[in-house]
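Our next item is chain A:
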Amino acid sequence: MKFKKPESLYDRNTHYCPGCGHGIVHRIIGEVIDELGIREETIGTAPVGCAVLLYDYFNFDVIECAHGRPPAVATAMKRIHPDKIVFTYQGDGDLAAIGTAEMIHAANRGENFTTIFVNNAIYGMTGGQMAPTTLVGQRTTTTQKGRDLIKQGPPLKVCELLSSLDGVAYLERVAVSTAKDSMKAKKAIKKAFQNQIDGKGYSLVEVLSMCPTDWKLSPAQAVGFVNDEMKKVFKPGVYKDTDVK
Partner candidate 1 sequence: MLNKHTKIIVAGFGGQGVVLAGNILARSAVMEDKHVTGMVSYGAEMRGGTANSTVIISDSKIASPFVVTPDVAIILNQPSLDRFEPLIVKNGLAVINTSLVSQSGSRDDIERVNIEASDIANSLGNKRTANIVILGAFIKKTNLLKPESVISAIEELFSSKKPALVEVNIKAFNAGLDGVK
Partner candidate 2 sequence: MCQAAIEAGCRFFAGYPITPQNEVPEYMSSHLPEAGGIFIQAESELAAINMIFGASAAGVRCMTSSSSPGVSLKQEGISYIAAAELPCVIANMQRGGPGLGNIRASQGDYFQAVKGGGHGDYRIIVLAPSTLPEIYELTMAAFDYADHYRNPVLILGDGILGQMAEPIELKPYKPVVELPEKDYILDGCKGREPRIVKTLLLRPAEALVEFNEYLKVKYARIESELKLCEQYLTEDAELVVAAYGITARIAIDAIDAAREKGLKVGLIRPITLWPFPNEAFKEVVGRAKKFLVVEMSNGQFVDDVKLAIDCSRPVEFLGTGGGWYPTPEKIFEKIEAVYK
């Protein structure tokens, strides 16, 4: 375990709640970008949601986008600067609700950028409303009796959905709920960036992450929720990899 701060991250306290997964995901991205030596070539996008302020923590160029639109913004960025490294960092509301069209079409065009999709099954910043990825039975402020399969439908599975698109190069679902998961997550995220460097096309890593505050759980219970509940519905694994024939 390394404890040296990656150069790609500023030495600052974040605004994230205790037990939130965003800090871990930031740390992993920072390490990966350092290890690939691409910090000065990187342009990140900030989503609307809890991670909107990620530019306060990342030490490289960032553009903050309208809700759900990072894939459109990143498409233009990457086409104009094909030699730079462009990634979108998106939450479940951003990527899988209001920005579904942008995400699917950027993926289907095979845009050569990387998406880190943080799935915590809830709208965090707005105060815990139902997300497209909220589990059936999960209580939120807009599904107070739990998500109802008939009324609200089942959770949207992004990796499964995108796996049918020919334009996509790489899809993997990981988690950051345990140290072992986080190591796997780092490996996946590194591959997703390496794919872009190698010009392989669209890569997305879905990261199952904790939101103890809006789940109304302790940080330890939140880890349990990811491991015991979320992983059952959102099965970790590689959903597509054009490297594997």
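For anyone wondering why these and not others, all candidates are chains of the complex that A comes from, given by their letters.
As a working rule, a residue touches a chain if its C-beta (ideal position, glycine included) is under 8 Å from a C-beta of that chain, and two chains touch if they have at least 3 such contacts; residues count from 1.
Fair warning: this is a prediction, and the values are worked out from it, not measured in the lab.
Asks: In the complex, what candidate makes contact with chain A, out of 1 or 2?
Replies: 2
Asks: Okay, in this complex, where on chain A does candidate 2 touch?
Replies: Contacts found on chain A: 39-43, 46, 52-53, 55, 58-66, 69, 71-77, 79-81, 84-85, 101-102, 104-105.
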